[in-house]
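Shown here: the complex without one of its protein chains, the others still in place.
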Amino acid sequence: MLGEDSTPHPQERSRREQSEDPEFLQLLDPSGQRVARPELDRWLADVDGEGGARVLAGLYEDMVVIRRIDMEATALQRQGELALWPPLLGQEAAQIGSGRALRQDDFVFSSYRENGVAYCRGVNLNEILRVWRGNASSGWDPFEINMATPQIIIGAQTLHSVGYAMGIQFDGADSVALAYFGDGATSEGDVSESMVFAASYQAPVLFFCQNNHWAISEPVTLQTHITLAERAGGFGIPHVRVDGNDVLAVLAATREALDRARQGGGPSFIEAVTYRMGPHTTADDPTRYRDANELEDWAAKDPILRLEKHLESRGLLTQELRERVAAKSDEVAGVVRNGVITMPEPEAMDVFKHVYATPNSWLSRQEDHYRRYLAQFEHHGASAAGHVSGGQH
Amino acid sequence: MLGEDSTPHPQERSRREQSEDPEFLQLLDPSGQRVARPELDRWLADVDGEGGARVLAGLYEDMVVIRRIDMEATALQRQGELALWPPLLGQEAAQIGSGRALRQDDFVFSSYRENGVAYCRGVNLNEILRVWRGNASSGWDPFEINMATPQIIIGAQTLHSVGYAMGIQFDGADSVALAYFGDGATSEGDVSESMVFAASYQAPVLFFCQNNHWAISEPVTLQTHITLAERAGGFGIPHVRVDGNDVLAVLAATREALDRARQGGGPSFIEAVTYRMGPHTTADDPTRYRDANELEDWAAKDPILRLEKHLESRGLLTQELRERVAAKSDEVAGVVRNGVITMPEPEAMDVFKHVYATPNSWLSRQEDHYRRYLAQFEHHGASAAGHVSGGQH
Amino acid sequence: MATMTFARAINAGLRKAMENDPKVVLMGEDIGTLGGVFRITDGLQKDFGQHRVLDTPLAEAGIIGTAIGLSYRGYRPVCEIQFDGFIYPAFDQIVSQVAKLHYRTQGLVKVPLTIRVPFGGGIGSPEHHSESPEAYFTHTSGLRVISVSNPQDAYTMIQQAIACDDPVLYFEPKRRYHDKGEVDEGLDLSAAPSMESARVLTQGSDVTLVAYGPLVKTALDVAVAAGDEGISVEVIDLRSLSPVDYPVVEASVRKTGRLVIAHEAGQNGGLGAEIAASLTERCFNYLEHAPVRVTGFDIPYPYSKLEMHHLPDLDRILDGVDRAMDRPNSLSSLDGADD
Partner (left out) sequence: MATMTFARAINAGLRKAMENDPKVVLMGEDIGTLGGVFRITDGLQKDFGQHRVLDTPLAEAGIIGTAIGLSYRGYRPVCEIQFDGFIYPAFDQIVSQVAKLHYRTQGLVKVPLTIRVPFGGGIGSPEHHSESPEAYFTHTSGLRVISVSNPQDAYTMIQQAIACDDPVLYFEPKRRYHDKGEVDEGLDLSAAPSMESARVLTQGSDVTLVAYGPLVKTALDVAVAAGDEGISVEVIDLRSLSPVDYPVVEASVRKTGRLVIAHEAGQNGGLGAEIAASLTERCFNYLEHAPVRVTGFDIPYPYSKLEMHHLPDLDRILDGVDRAMDRPNSLSSLDGADD
């Protein structure tokens, strides 16, 4: 007979999304209580142990700070200082919980929304918005923070991460490559092929899928009727579905997967179930396609709120912590804003830079011709190309 | 915690391949005995019932006949009458068991090796080898036998079958689209995307994967460490792994899947575990990459032998049946051979035909110029382009 | 006649095609509830239902591949590729399947597919959102490629593309979506000029300026500006990029003896190369200057702060006209030099 039909009717899906699902990993319940999961506690020894207060405060600070960076960027876009911005609002636990589990020598390949992860990697905050202002094709030096710059072609980076992981294997190192991508991305052929390669070579890679329920206007139910974690099972890759708004669950799951990879256990897949509380990008209007109710439901599951409740229950949400975090947020937001508004403008001839690593005769000629073209305007006293109207010709 | 690691160590795989695997569907054991599987018997009512002898004889005839066609084609290639041939030797049960389960209004999209399925669809045997002789880009009229012509781009046809199935849905029909493909094909992004679409729309499509253990020189273990049937589970598609050398198991599983699709139950996936006993194509030399032992093991599991044992055990392998089947095979082989050697040669100007469905000014001009070019040679009495040496210029 | 935006005109053309033929279905990412990121399909799912306007999973090969299957079943799918730069994952299905199926099956299988591609730059987008990939497709036998430059053509030619039994790539200049124009919605398709035909937009005697899609508007501005300087420019909107309507361009070049071709795509192997080569073959003895190409540079599309340097604008094209006219221009100093 054919295997059991594991496809729930679309209407049944919502049920499966609930945290009652025993497969759904949650270590902080919605009220902020720490749920015991004996098999996982070893991954949270630092959180649960003596120095726990410091660790939790750190995670809290990170989450608040990246939300602030995000809000600042959104504001900068609204003010016309950025061309576009893809907010991460609502995904702070998924990004900080995973980002903070990494070692410096791990290497991240992400999509465009993982600016919180970049923060964990130590990105220069002056540089993070270059690309969104339109002043560069990408933001930072990948080798300085061991994280590739944002990938816009949906899913393409997953293959890069697997290749990088193969290189780690060849080198006999115990680093791990990470692939961040969204729920929508899972439909792209590249993502499936990346799992084929990872499983075939047992490469040390962690697939980290942020299921934020939407791919622009498309609900995740259009991409799949079962969980995305199960997708990985079909490729023979160990997988887990975690509450992506629970920073501790994300942290523990990520640590476990990284450890597995370091031990030679090959690839893993984490589906972090979270929610994109903002628009897809600042160019998007989500009211055209989603219910206000849905947003409200998820606002109640806000990952920062959850951690605050937890901190409170442990008496850790002190005035001092709040103030420290607020001060840091202000500082960081200032750096970001300042970085944006003082960013040097590119120069015309920069368009020709770095197309090739070695000299290219065809392009050099084109460059030379354009230089001559621009020089004309200087002779005529006009400012620059594109600013001289035909009338003045 | 991360889900259970379902990846067996490569060495363990062989174990899972064994028919002892309870998940592995077998209705005729290697000795030809009918294994009872109550939940499936309803799909073999005709085989097990009164007219069973006739049905079994029919399946037997088909399998012997397509093997004969296959051998004839291989011989024709060796004799230089065909440019190339991809033998199906060893995969007769998989192709006949599934092909004979279809209804006339179902539609098949296959790879290049499914000539046994084409036989079931009623292909004109004069036409089946046109493409392999190099006299046409494809073999038959897809709408006459409801089967697309062979697809060489690995996996591409799986998407076509899903699109066709979507069309069936739009039309409110209860036909089914079939996608045939190999074990190697499962690694291609297209095949994964086709499962995403099929699951998303619950399209009436059957994915029929012939796992013949090899993709040219690559063993299936390079593509996956778990079963291919499990792959479908990751997309939420019901699946089953059958003994592809057991024609009854294949027949029953295919019937069940087709029925599911007709009832609105959406896509299914069948992995038919079989073996490519010949070379990849006549251009291939499998001794470079595989053990003689492996071939011997599988020769013992020959699907025709298996059915013969079963027929014998039921007293059905009569002299009359043997003679009838032999006669039919001879006849068919004759038709095929005759079709090949009497096949009309294409004409030069045919290269321009059917590029577009509507007139195209650019190409018409090119065609006109080439006609003028060829005409030159007529004037000069030479035979045709390419046959005139520069010396005669 | 109604005044409408370019975007609205495509929408109206799609609606008309869907009304006329129940086999026309639209497929793409975000084209249903949202109406597409550019709102080109706005309201169509609401009016025609989910089976006529399909939001698809996020997979471009999947979109084109399933559309092929639908063609086998007698449908006429219209696929939207959200942005130019996202067509490449579908390249294999387009080049090896869509383009070749009719030939491969001796004409038995038709693929009356329309692939809509918002293309080109100028809207300040991040990378992969401003590509001009048309030359990949004009170099692919079996495809037809068209590009529209005004609301009326947008309206008419989307219907012609859908009605055509060959696969058609329909390139929409996204930076012109908000431009307005008159559209005759009552226009009888059979009365409209063939989708394969080019159109002479301004009569001129000194130089022929060929453009398509987004640069047609710029070309018309060039004609005005050059006219002010006493140069008479004949602007031709190609409309069809494969096949190109060579007789129309040829007649013009025989008259003017000078040719300028403008496009946003890179020069190396761009459409300009083919047009320059073909026109040189066809009118060598009429040419007074080598055909001049004014194109984007051969670089990946630059980040938005620099895109105006990449895109041929009024001044760059005027400079090209000067070159074709043997007037002083940016490369004058190189004349005769072995550059």
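To keep things simple, chains are lettered A, B and C as they appear, and every chain counts its residues starting from 1.
The rule is short, and it goes like this: contacts are C-beta pairs under 8 Å (C-beta built on N, C-alpha and C of every residue); 3 or more make two chains touch, one makes a residue touch a chain.
On a predicted model such as this, the values are computed, not experimentally measured, just so you know.
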| item | value |
| --- | --- |
| Sole residue of B:L44, B:L59, B:L76 or B:A136 that reaches the chain not shown, by the stated touch rule | B:A136 |
| Candidates A:R78, A:R288, A:K353 or A:R371 - the one touching the absent chain | A:K353 |
| Options B:Q33, B:S217 or B:T318, residue touching the unrepresented chain | B:S217 |
| Positions on chain A where the hidden chain makes contact | 107, 109, 136-138, 141-143, 148-149, 153, 156, 158-171, 177, 189-190, 193-194, 196-197, 200, 353-358, 360-363 |
| Interface with the undisplayed chain - residues on chain C | 61, 85, 88-89, 91-92, 95-96, 99-100, 103-104, 127-128, 135-136, 138-139, 141-142, 242-243, 247, 250, 265-266, 268-274, 276-278, 280-282, 284, 287, 289-293, 297-300, 338-339 |
| Positions on chain B contacted by the hidden chain, ascending | 83-84, 131-137, 152-154, 184-185, 187-190, 215-218, 222-223, 283, 288-289, 345-346, 348, 350-352, 355, 362-363, 365-366, 368-370, 372-373, 375-376, 385-386, 388-391, 393 |
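Everything below uses one rule, namely that only the chains that are shown with their structure count from here on.
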| item | value |
| --- | --- |
| Distance-maximising chain from chain C - centres being C-alpha averages | B |
| Mean-CA-position distance for chain C and chain B (Å) | 41 |
| For chain C, residues contacting two or more additional chains | 56-57, 59, 61-62, 89 |
| Chain B residues counted as touching two or more neighbouring chains | 189-190, 193, 196, 200 |
